Structure formats: C-alpha cells, structure tokens
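Take a look at the structure set out below.
Every protein chain of the complex appears in place save one, which is left out.
Naming follows writing order (A, B, C, D and E), and every chain is counted from residue 1.
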C-alpha cells in the first residue's frame, strides 16, 4: 500500500531524517516528490510504500516525525517478476545476482551493496564494477541459468 | 477525494490563476507537480483534494479554467489526528495554537495566519515568530493542555 | 488505468527510449515525475495511462525496457468532455479544431500536428499559428458550431 | 544580478513568505528550484534577480528571512527587447498591451493584471480573456502599430 | 556559453517545439528546469548551451519562439576530456564507440544512435544493446586502444 502526505511546514533536514526512519522501520520504499502548494509554498510530497500489515506503524512515523495532521493511503495492485538469486565470482570478490523473470522476459542485475563495496575498496566507479560483473556473468550464464 | 489532470497546453500564469480559484471555491488543497510529457513537453500535473460532495464543482473548475478535456479522480482514505484549538498570548498579540493528537502522539502548531500578521507588523521573520510563540506555549502548556 | 514504477537504476537515455515505446504501442499517455529515493538517489517515476485491455502489453513494456522488477497499477475514474471535430481554413492551409463540451462549458483547440506543420513550413512560432487559427475560428464560429 | 542560496533547513511556509518579501522589496523576480541535497534532504534553491544597486538590500532579506549563513551572487548579462505600451478597448474594459521588438521580431502581450481583473469580474478563464483581447488587438493593430 | 529565460506564459507544447528548434539550429544542448515563480505560477527555466559565435542566432530563437522579453547569458568555462572514435562489430552490425580520456581517466561509450537503431530493429531494450556492445568491446579492447 502507499501512505503519503504533503509537507510544507517541515525542513529538508527533518525530511531527510524521516526517510531514514521510514526505511529502517519497515517501508519497502520511500520517496519525495517536489510539489508547489498554495500561497507560493515550495513543498514536498512524502510517499512510503509498505505492507498493509505495517500501515499503523508507518502512519505513526508520519504523524510523529512530520508536522502533518493526517495521511492519505491507498491499496495498490502490483505485477511482480519472479526472482531468484545467484552469484558470480569476480577478481574482486563474489557478487550476488538477482535474476527476474516474467513469461519470456528475463533480466538480471548485480546486487547494489556488493558492487558498492567493491567500488569503494578498489577506487572504481559503480559503472565500472557493474560492467565487470556483467562480463563475468555473461561468460558463465548459460551454465548458470 | 483527489481530482487531477496533466496540463501541457496551458501557461503558468493561467495555472496560478486556477490555484486561486480552486482554493477559493472549496478545495481542501491544491498543488502542482512538475512532469515531463511526450514530445519533449515540460508540463505540470494539477491535483485538487476535496470533499466528495464537491466533486462536480471542482471538476467544472478544471474543465472551465484549464485546457484539459478530462480529469481523473480517486477516492482517498485518510488517517487524521484529532484536533483542538487553544491560544497563547505573546508580547505582540494572541496567537491560535492547533493541538493534534493520535494515540500517544501529540503535536501543536501555531496558526500560520496569526504568525504572518505578527511577522509583517513587526518586521520579524516567520521563524522568529514561531520561536517566540513556541516559547510562550512551552512555558504555559502544563496548565493549558 | 495507470501503470507506474520508480526507476533509480536506469539512464535518462533509456527512459527517453521507453517513452517512445509506450506511446507507439498504445498508451494514452506517458510521463516522468522527478522523485528523490533512498540513499541519495535522484530518480524518476514513470507513469503510463492506458486502456485496461492493454494492461498486459504495457506492463510487459515496463518489464522489458526498464530495470524495474515490478509495476504498480490502479484503475482510475475519469470525467470526460464530449468532443467533436471541425476544421477551419487559414491562409496557410486547413487546420483541424477539437471542440469539447461539458454542460454549459465549451472549449475549442486547434490540432497540434496541423499547427506544427504550418509553423515549420512558414517559420512561425506555434503561438503565432494558434493566434491565426483562433482568429479565423472566431470569425466563423457562429455559423460553424 | 542574481543572488541565491540553497535551503534545506527552512519550511515551505517560510519560503512562501520570503517570496512575498523579495517581490515587495524590489527584486525583479524571484523563484524556487527543487534540488536534492546531501543526507537525503529534499530542498529548494532560492534565486532573486535584482538591480545591482539593490544587492545589499536583497542580500539582507535572504539573511534575515532564511536560515542560510551566506548567499552566492553573480552579475548577469541580458539581451532585452525594446518595449512600448499601448492599449485596446474590449467589451469588458480597456486592457494594456505590451509591445516588444528586437530587429525583425515583434510580439505583443496583454497586461496580466488587466486580464485577471476582467476574468474575475466576468467569471471567465484567463485563456478566454486573452483570446478576446487578442482578437480586438488583431482587428485594430495595423492602425495601432 | 549559456543563454536562458524563465517562462511562465508559454505552454509545454510551445516549449517542446522550441527545444526542437534550439537543437536543430545549432545549440550544443538545451534543457528545461522546473521552477516556481511569483503568484503561484508553476514555470520552467529554458537553458541553451551554445558556441559564443551563435549567441545572436540562439538569442533570436528565444525571442521569436517564446514569450520572454529578454534573455540572460553567461560565458562558461569548461574542462573537457579528449575524445577519439572507434567502432566495434556486433552480431547486429557495427557500433561506433566514443573514447574519452583525461590524464589517467579513460572511459568509452557506445554511440546512442547506433544502439537505438539496433534496439528498434531487433526488439531489444537499450540496456541489452549496451550490454552486448560492451561485451564485444571488452573482448577486443586491448588490441584496440
């Protein structure tokens, strides 16, 4: 489900802190959208996506950590790809690979956290790490999938 | 409920005028979101939040005051804090205080219009006025709440 | 209905290509909204509006042409003006006119593609062409409508 | 010149108030740009355009009415069209017309405030008023210009 | 150099058309930034980057194709990577490769237009084509660079 509120009486600092809270306490995702409200007020819409079982918990984060007096919520339908997990060995260490399929469509993507770790340790850009992982994966994928 | 339309064939001037109309004729709230539409068109999504009883009236404002040929609408669920109103006396005059509660969460906020009036009359920033009001409120709140 | 996904692992180039695909394969409309996601990621929400009969087709475009592992979708209600079509003759050629009515509200707008063609061929701005078409239309409209 | 600051510790309410101050105390123009700052903070850049002679005054508005500890400024070069003013009589009253020329380019635009007044008094949309004014202007312009 | 104007009295359709003009008549680049102007007006800043020799031409495009009465301009300094061009053969055809170097930094990127053509002809996503090209390039690059 999605829970959201328009915020024009809160600072960016406070919203940055809210995002950490939302992510650490169980939202699937949280994001800010720039909006323009009445009386020339530049503002942000805060949206959290969460499990309906967590509605009460996430709602209370909004009410406690923002100035809003209420939240709007909706149940959302989703179409989701099937996922399974694999990994690939690179010269810098093992990297997880997320494989997603939906009918004839198949995609894979390296795990962000593994790639970030390699990027940091080796002074590489993320793009370079992804490229590297991709190459290793391509070489071996017929056997793997 | 929310009523909205994507607008790529209207000017900012006209949308600014629309916002006044939406607010003065009964929307709870109205806001613009920057969006990017087909054919390289920079555009805005206009959203009005209103009472379902006002759907027809607000819809007609969209149709009359924008170029859109239709609007999308949705019923939204809301979780709302209980509100009651109090006030605090400051050296510059009385300021209304909105008190909001939801289970163990309690917040208060000074009325914007009162604060703006004080800010204007005394060449203060809004932040200074809020601070002032807050201090007065803190001093007296145990007796007040 | 609307189908959407938040994208933080795709480039603008790829999203520009996606928009062409969405528009050429049957979406009514498609647009991007700037959002700010977790971990300091600047991102875009991609939204396609389409006929519910095309849900499967449009969903697969998202899954094939973006990196997302799933989409969210909603059925939307719409209030739509009645439309009929007319045309007006100008010194640069014929231009289609879309006439929209809803109860006492009546609007007309020149067809964009006709106007763009005239603008290009005659080194005019779009605003100049719209003005020209409008003037011709105003002169003749009592007979036409 | 332009004076600007990135604001992540101020509310939309306060920035809305700042805009009024900037416009009423002599900025040519003022605008907000949504930006994303460090630590997941959604923020706004505030820009004021003003006469270099007003630099000190406008700078002090930033320092007094926002939380920023400093402003950045730049001198800008401008290319400007020559303007003169005329007016046109409509069935709803007289409307000022701004005529702008630059070499072979010539444009005119109705005065916003006059049009807004007519729109309000006659329950018209701004687009309808502009159209009306434009038509009157077109009819008479050969004599006028 | 950069040439820019804030536009609140022009439609998205007209700005989309302007972008085509700016790109086809010699700008290096052109882009729109969402901004919020006075009187609750949602607006866009239009920026064109161009060779100083084209200042007059680009300025006139702004003045002719938008409603602005003036433009702001600045000379910009740039630090640029050295570029040379190569190509790689793939199973779907030849793709140009742009190689950029700056001291010890070296990057390459496939030509967008070549990749788009392959994507279209083979019902692939752009990401798939880039991956494919990258792999071919990686295999051969030691000899090539």
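In this section, contacts are C-beta pairs under 8 Å (C-beta built on N, C-alpha and C of every residue); 3 or more make two chains touch, one makes a residue touch a chain.
Just so it is clear, the model here is predicted, and its values are computed rather than measured.
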Touching partners, among the displayed chains, of the absent chain: A, B, C, D, E
Per the touch definition above, residue among D:20, D:64 or D:120 touching the missing chain: D:64
Of C:32, C:102 or C:137, the one touching the omitted chain in the full complex: C:32
Those residues of chain D which, in the complete complex, touch the missing chain: 6, 9, 33-38, 43, 45, 59-60, 63-64, 67, 69-74
Footprint left on chain C by the chain that the document does not show: 7-13, 15-16, 19-20, 32, 34, 37, 39-44
In chain B, positions touching the absent partner: 34, 36, 38-40, 42, 131, 134-135, 138
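Basically, only the chains that are shown with their structure count from here on.
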Chain whose Cα centroid lies nearest the overall Cα centroid: C
Inter-chain centre distance, chain B versus chain E - centres from mean C-alpha coordinates, in Å: 38
Distance from chain B to chain A - Cα centre to Cα centre, in angstrom: 29
Multi-partner residues of chain A (at least 2 other chains): 9, 19, 32-34, 36-40, 42-43, 74
Arrangement of touching chains [line / ring / star / complete / other]: complete
